[in-house]
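Removed from the display is one protein chain of the complex; every other protein chain stays in position.
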Amino acid sequence: MEVCSDRRVAASLALEGLEALKRARPLIHHITNDVVTNFTANVTLCLGAAPVMAPSVEESAEMAAMAGCLLLNIGTISPIQLDSMLAAGRSANERGVPVVLDPVGAGATALRSSAVFRLMESVRISVLRGNAGEVLQCAGAGGRVRGVDSAELGEPDRRIFDELAGATGAVVAVTGAVDYVTDGHAAFEIPFGHPLMGRVTGTGCGATAAVACFAALGGRLVERTAGALAAYGAAGSIAARRAEGPGTFVPFFLDALASLDETGFEA
Amino acid sequence: MEVCSDRRVAASLALEGLEALKRARPLIHHITNDVVTNFTANVTLCLGAAPVMAPSVEESAEMAAMAGCLLLNIGTISPIQLDSMLAAGRSANERGVPVVLDPVGAGATALRSSAVFRLMESVRISVLRGNAGEVLQCAGAGGRVRGVDSAELGEPDRRIFDELAGATGAVVAVTGAVDYVTDGHAAFEIPFGHPLMGRVTGTGCGATAAVACFAALGGRLVERTAGALAAYGAAGSIAARRAEGPGTFVPFFLDALASLDETGFEA
Partner (left out) sequence: MEVCSDRRVAASLALEGLEALKRARPLIHHITNDVVTNFTANVTLCLGAAPVMAPSVEESAEMAAMAGCLLLNIGTISPIQLDSMLAAGRSANERGVPVVLDPVGAGATALRSSAVFRLMESVRISVLRGNAGEVLQCAGAGGRVRGVDSAELGEPDRRIFDELAGATGAVVAVTGAVDYVTDGHAAFEIPFGHPLMGRVTGTGCGATAAVACFAALGGRLVERTAGALAAYGAAGSIAARRAEGPGTFVPFFLDALASLDETGFEA
């Protein structure tokens, strides 16, 4: 597969999406973990979209039906929350609302593995966003990895991601030092971002929120996902230049996301 | 109805309340949504009051009975949480503890609409704080609005709010570019605040927390509510002058709330 690793292409996908978000202001329905609710709602707002969280099964499907995108994040999953995700996911599928899945900690416990399995079996996923370990678990290649921290991606891993995209119809987005985004036909390498992001809780979940915002815009999903991760990573680099540590990183990062323009992608 | 829109009156209501909070340090019991727990607890602390969150139905009524004010926020409502709110609300009513309701997203789903209906039917609400769309829904005038973002309030809307206050006995506080606070007999326009507040998650919920702190002080509720929103808006203006975006706004806003004095209300 040919992989586009041109920074200018990624930057232009990011900028086009940011423009479109400011016009469209799509509603993004998050069913997510308890740790990142506030941060990912703010990521969504900073990108120009409107976050809503309707976790209860009694309303999650109704809310999903009126959303521009549904985000499912299993970081603090329970059987009750899984039922709500399944209901919302089916509702989104019926209405053609894209569904973005973040398989946080997939493979770490039986509950998480079975939750991911049931979600991928019952709901048509538009984008799967995780780190390499989590996504390999989703591909059933989990025996090869330990834990959730991943080293640089090698060629064999990338083929697994391409095949997972082909088999499921989902865009597969694997984030790390360099992000890899594939739909099985086209792929992007996204070189932005900063190591400090790994020292702040929820930065992975926030990347998924950015992907959900861009996915709500319609268009070619693999490009939207690449654009979202490029925007997210560029804001991270800007914030890292100003921050003195993981604490000050967060406010600077949200500011950078909210004001991101072409200057943010210059080397 | 005569509407007081004198900035100096609002400022003096704010400053009087802030003084009193530092002396009384009332306990504010929040049953609230998952997104804003940390932020609204910090708003409460910055104003000089003591936050507590006891969400479980097994203790919410007991905690409400010993609180200075009970805050109910339906932003991530579930049937189980609604039961806890009803128990806490009845307990507060029995003890004369004021109850402040934030009908987040009222009208957006059947669950939210029925939750608001049951709360208003079963619990005597002291102050209802929402944006125009949410409060119109509470007034049964929901057919006239779409979504939760509201344009400037017109005269017809204000009459609905005055009537809702008269019918329910609650102070009705509608926040927006200019806030409107009415008890059906007297009304205030609160002109403070800043557009940046609309780009940060939970700023509406935080305004409700400020109202709950001021409501715990006793005295005339419509004035307490006006004072709370004036203090909250003034802190927002101070923070907006220093912030470079929605991320840095939050820490500067909490600092401004915690140190607010008469200089914060100068034009």
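What to note about this one:
In this document, chain identifiers A and B correspond to the written order of the chains, with residue numbering beginning at 1 in each.
What we mean here is this: a residue touches a chain if its C-beta (ideal position, glycine included) is under 8 Å from a C-beta of that chain, and two chains touch if they have at least 3 such contacts.
Just so you know, these numbers come straight off a predicted model, no measurement behind them.
The omitted chain makes contact with just one of the residues A:P51, A:G105, A:G130 or A:G227: A:G105. Residue A:G75 is the one among A:G48, A:G75, A:G204 or A:G233 that touches the chain missing from this view. For the chain left out of this panel, the touching residue among A:V43, A:C138, A:I160 or A:V200 is A:V200. Taking the complete complex into account, A:N33 is the one of A:N33, A:N131 or A:T208 that touches the chain left out. Contact between chain A and the absent chain runs through residues 33-36, 38-39, 75-79, 105, 108-112, 199-202, 243-251. Although one chain is not displayed, chain B still touches it through residues 34, 37-38, 41-42, 45-46, 51-56, 58-59, 62-63, 66, 250-259.
Keep in mind that, in the parts below, only the chains that are shown with their structure count from here on.
A turn of 120° superposes the CA atoms of chain A on those of chain B, with the angle given to the nearest 5.
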